[in-house]
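The complex appears here minus one protein chain, its other protein chains still in place.
Residue numbering begins at 1 within each chain, and the chains themselves are lettered A, B, C, D, E, F and G in the order written.
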Amino acid sequence: GYAKIDHHRGLRNGNSEVIYCPGKSLDQITAIFQVLAEKSQNVIATRASRKAYIKIKERIPEAEYFETARIIALWRDKVQTEGIVGVVSAGTADMRVAEEASVTAELMGSRVQRIYDVGVAGIHRLLSNKQLLDSCRVLIVVAGMEGALASVVGGLVSKPIVAVPTDIGYGANFKGVAPLLSMLNSCASGIGVVNINNGFGAGILAHRINLIGEMHENTLS
Amino acid sequence: GYAKIDHHRGLRNGNSEVIYCPGKSLDQITAIFQVLAEKSQNVIATRASRKAYIKIKERIPEAEYFETARIIALWRDKVQTEGIVGVVSAGTADMRVAEEASVTAELMGSRVQRIYDVGVAGIHRLLSNKQLLDSCRVLIVVAGMEGALASVVGGLVSKPIVAVPTDIGYGANFKGVAPLLSMLNSCASGIGVVNINNGFGAGILAHRINLIGEMHENTLS
Amino acid sequence: GYAKIDHHRGLRNGNSEVIYCPGKSLDQITAIFQVLAEKSQNVIATRASRKAYIKIKERIPEAEYFETARIIALWRDKVQTEGIVGVVSAGTADMRVAEEASVTAELMGSRVQRIYDVGVAGIHRLLSNKQLLDSCRVLIVVAGMEGALASVVGGLVSKPIVAVPTDIGYGANFKGVAPLLSMLNSCASGIGVVNINNGFGAGILAHRINLIGEMHENTLS
Amino acid sequence: GYAKIDHHRGLRNGNSEVIYCPGKSLDQITAIFQVLAEKSQNVIATRASRKAYIKIKERIPEAEYFETARIIALWRDKVQTEGIVGVVSAGTADMRVAEEASVTAELMGSRVQRIYDVGVAGIHRLLSNKQLLDSCRVLIVVAGMEGALASVVGGLVSKPIVAVPTDIGYGANFKGVAPLLSMLNSCASGIGVVNINNGFGAGILAHRINLIGEMHENTLS
Amino acid sequence: GYAKIDHHRGLRNGNSEVIYCPGKSLDQITAIFQVLAEKSQNVIATRASRKAYIKIKERIPEAEYFETARIIALWRDKVQTEGIVGVVSAGTADMRVAEEASVTAELMGSRVQRIYDVGVAGIHRLLSNKQLLDSCRVLIVVAGMEGALASVVGGLVSKPIVAVPTDIGYGANFKGVAPLLSMLNSCASGIGVVNINNGFGAGILAHRINLIGEMHENTLS
Amino acid sequence: GYAKIDHHRGLRNGNSEVIYCPGKSLDQITAIFQVLAEKSQNVIATRASRKAYIKIKERIPEAEYFETARIIALWRDKVQTEGIVGVVSAGTADMRVAEEASVTAELMGSRVQRIYDVGVAGIHRLLSNKQLLDSCRVLIVVAGMEGALASVVGGLVSKPIVAVPTDIGYGANFKGVAPLLSMLNSCASGIGVVNINNGFGAGILAHRINLIGEMHENTLS
Amino acid sequence: GYAKIDHHRGLRNGNSEVIYCPGKSLDQITAIFQVLAEKSQNVIATRASRKAYIKIKERIPEAEYFETARIIALWRDKVQTEGIVGVVSAGTADMRVAEEASVTAELMGSRVQRIYDVGVAGIHRLLSNKQLLDSCRVLIVVAGMEGALASVVGGLVSKPIVAVPTDIGYGANFKGVAPLLSMLNSCASGIGVVNINNGFGAGILAHRINLIGEMHENTLS
Partner (left out) sequence: GYAKIDHHRGLRNGNSEVIYCPGKSLDQITAIFQVLAEKSQNVIATRASRKAYIKIKERIPEAEYFETARIIALWRDKVQTEGIVGVVSAGTADMRVAEEASVTAELMGSRVQRIYDVGVAGIHRLLSNKQLLDSCRVLIVVAGMEGALASVVGGLVSKPIVAVPTDIGYGANFKGVAPLLSMLNSCASGIGVVNINNGFGAGILAHRINLIGEMHENTLS
């Protein structure tokens, strides 16, 4: 059920402090994690190395590590939405960012459907997933290179779409600027864009959109 | 009531063809509008001048003009959501884009709450509207200059936010690039950004998010 | 037949001087056109206004005007290739550039198949033209906004593709930079990109590629 | 002969999956290579280190390594076109990219003529190769620094040209942006540009153009 | 008291040579420091590592090291202003730059009030410090990400503000360009901006502004 | 005297609403001006045409127009500081921005010393004004082209400097970006930069800095 | 002879004040011209319209107008160097800038050899002018589009070269940025670059270089 939703809405709304690891030492990450673990039910550290996880696990054994997503999480109260957040990604190289989005949304409580490796260079992979796309309440589209995937998905469905450009590519890709511009200029309407590689932010936003469906359900029942 | 929602979902989902007027002659705009008015219930032309409206009205008397939003609309079946789309804007100069977003969402069927002229240079104007912000299901934040409003609103509420940078400013504003970057880098999570001045796209996206609450209501009742 | 191909290969190879009209006065354009018309079989002026055409026609009655393509041409020896240059375009606003490409290739002697208004926002328009795409020897893809069309076409066929970004769009489109980057970073291989709005250059390049098929035919027969 | 061309056209058209090595571990590269080697006649890995090659060779002894091109290839059916792809390059520092283009086109089945180290600082080196340039069906021009070579070659021949900017240079070169812009703005017509350092993409495109001559040959004989 | 201010105004006005360490070897830094320590009362080295400090301390035992600020200082005559320089910063990641500003101003002789970790994502942290802000004569605002803090502080007080963008962020942050543009375009007036990460320059400027109040005091008393 | 300074500190601190005219119609400007004139002692409109002034003057005869500064002002209580704001400018073309700064500071109540047309191409013009520079409490430096003037002035004095880049120049000036970068990177310390052409903002900031000297005077006497 | 060279070296060294007309009214230009004509032997106004010339001529009948160069000049003492400044340009559209350079150098006293319309698209036009290039002491190379001409000329001669990028081009030319970068990155050594369209500055610099030969001649004879 969804009964506990009002008790711990802090983190599930994406309001909590989250540790962004780059530029912090292992000691700093561990210390901050421990402090947060004491005052809060749920804690997240993003862009975290396995090394940081090992150090944290020594002190907080319930902490989990999501390798590809590079997320360390301590998640004590687990709930799950009815509605589904679909996470669509283009190539295998985009998977780290896609997983950051998926794991973030899942931790917050969203049911997540992964639809990976469906880049537009082979458009039929995407078309054959049309039904899966339609079963989601909101979609996250993760793509590097030229980021065309967001437009194509936007042309197939009328869901709210959260687009995440990645820095996969080289040369005139300019570390993600090419797909960022592509997504901002999409000929399909209804696409909100987050920063390059910001799978975390996309996960939060999609979860909040997803919650709108859940909340009404609650109100009525 | 919301009974008719399944009958005319085309345009209300933001899937319909919409006329973008810049670069088209008055004759072209009028002709395209007429063709669309015959095959479709509802038609929108954006960035439209009053002149274009007068010419269209001669042939389609029900057409309406929204001056500040610069939108010509022919809207035959009117519905209204329970949920509210809040449209927050910074300065008077941003009002054209804010109105483009508001009118778009309203035409699609969303109830809209305008919260204009609450820029961060006078932060208390925004703080005193906290309750109004909380009454909305999703927020559109429209701001030019440095676009700080999106971050401040994002810090006040846990709603999904659609941020629209405008090209208001000069010099190192680079026609909206400054607020665009600002919004993409917001220290507040849960913000999806659309193209500079794209009030229309923001209106579509916010309406689609808003619909998620309505649909569930329908499913259940 | 293709018998005359060796006699007039100059212009058909795209080597001739072509008049680029912007920044030149009507008098200058007319004078240059006349000089070239005397020493050369075929003359082209690009980005030309109807006014320039009227002035030129007074002196050179055989001159033709291609309104949408904005091309004035004096074309005395007409030939036609077996192979087809396909010109695919996204939106109606891209048509001027698409026509510049089509008319250029046609004047050079290429048979041209126009496949317009098949943007990715409605992907099925493009998919239903798959057979037409397959019947071409080389494809020109013209697109503004985010330029995703080039990648999608590149995913559908294995032909050489010449991609032309247009400056259709606003804000973070940066006058065609967004689709330019998109096309340069395409996840589909085999795409050569020309300058923003350079329909003329695309027409020349596609024609030269198309000629490769013709030349062999000649060599053998 | 060219008899087998219809049997294995997949990879030779440049449609096959190719492994792009940067960002992948040695283990990942080896694993993907092995999977592809089982389901496909021919496999390519680009931007590959010698280390990766040694690991792959242990399991797939027929794999070859092209040191300068940084390509690992397993190529089981070898064919060769009549037509020639010319690969022209400016300086010794551009050779890695030029070789990526040459080896890619050769693996696909194109006969390749290398014309290296003919930069415009010593223009006569290029002029004395005019006949060689004329013997090719399509040219790839690889240049860093200011990329002027593409324009000069474009002024000498009427072949289709695929231009590849490289990131050779410093300061206001901006990692290949200077030659990229140079090539997009070339005063010579008929030049299609690929991404910075994208020798692989240039090889595919040139091969596809080259094939047009071969295919007709087949049709007729 | 402030009696000695006229005797040693050189360094306290920020006119002295300061050692900028990046790109210099430990030996060079030590040598330059020693030379300056002989001819001048006070010496500063910025962006200095602990290693450099240890080496300098061996020869000049009075030298101090400010770890977070990365400043090595030899400060022989200590004075303190009546007026306060407030240093406001957004996140913990901005602290190195904030400390560079604080320590610089303090060494010059300014009384400094640190108001750290009051980013706009939690606006009430800032609002609850309003009184502290009001007690300062001049404010330094240090912020990365989108740099909105400068505008919000500028909307709360009428003090001169020195804004320092930091390079904290990723993707479309472009190493501090996003907050730099944000601060230059602030909708609040009265903000002077220094280079990205330039805590040192901000400290100097704020100290000079602060001195204006002191000097008058001196003149009159 | 300075007695009234506490009574009307609003506008003199630069906190008041100021009308920015570009993008507003004559009617809008006049209407806003009148509203502000009723509720406030002092009103300013910047970037204002003479036409706007004539229309305003019809209704508010005390309104003044500053032609070069393009400022319309209604200023009812006039005070003047002891301290001097020096406004230094490079070329005659920079004078509009310099005057915007000077007039703004003067209206706020600062005594202003203009030192115009002392660009670095003739360095002795600047050196011969050293004494004048020294007599000021704070300096505004206005320069276009390459903006070197800010660095040279910064090397001559130890005052707080507010630097204003202008868009005077062409080509690689990029409408003021060249002097903006120049000023942000100045080798002289103690320079705070405002937006391109933002004479108004510089006037406010310099006035606030200047006030620091006045306030102390008040406190003590 | 060259006897008078020491008497009037001011303007001939390029030190004099020159009027840059854009942004000045006809009245302003005329007034400044008259003032300078009284205190100086020689006066130049650049980027000047024919209208400005007609107005000036009414008062100063000896004033001359150079239509293509857009220069108004009053030149009272005419001398001529032995050495030759060669001015090489690419296309007819570059001629305005080339003439600005040529006329500037000529007015200063340099003998000028124009070598126009020798762009690299037809490289033999340039090669057949090799002897003319060799007869010059210093060369100015003016080119828009991709600016390859500078590199090709630099490869042919060992003279000092002053390169002037022009804004001729469109799209990814970015108003002269493409040839500017091209020239700065030239693979040929010995090229000094001036601002986009700055024919005037190139004329001054080339003249000063040319003078070096003259001066020695004087010293010795």
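One rule holds for everything that comes next: contacts are C-beta pairs under 8 Å (C-beta built on N, C-alpha and C of every residue); 3 or more make two chains touch, one makes a residue touch a chain.
Computed from a prediction, not measured in an experiment: that's the story for all the values here.
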item: Of F:90, F:105 or F:139, the residue in touch with the unshown chain; value: F:90
item: On chain E, residues whose C-beta touches the chain left out of the figure; value: 20, 22-23, 165, 167, 175-177, 180, 195-198
item: Residues from chain F at the interface with the omitted partner, ascending; value: 90-91, 119-123, 127, 145-148, 151-152, 154-156, 169, 171-174, 177-179, 181-188
item: For chain D, the residues touching the chain missing from this view; value: 93, 168, 170-173
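By our rule, only the chains that are shown with their structure count from here on.
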item: Contact-graph separation of chain B and chain E, given in steps at minimum; value: 1
item: Listed pair (A-E, B-E or C-D) duplicating the A-D contact set, over half by residue number; value: A-E
item: Between chain D and chain B, distance of the C-alpha-averaged centres to the nearest whole Å; value: 48
item: Euclidean distance of C-alpha centroids - chain A vs chain B, Å; value: 26
item: Centroid distance [mean C-alpha coordinates] between chain G and chain F, Å; value: 38
item: Chain D, residues touching no fewer than two other chains; value: 177, 180, 184-185, 195
item: Category of the chain touch graph - line, ring, star, complete, other; value: other
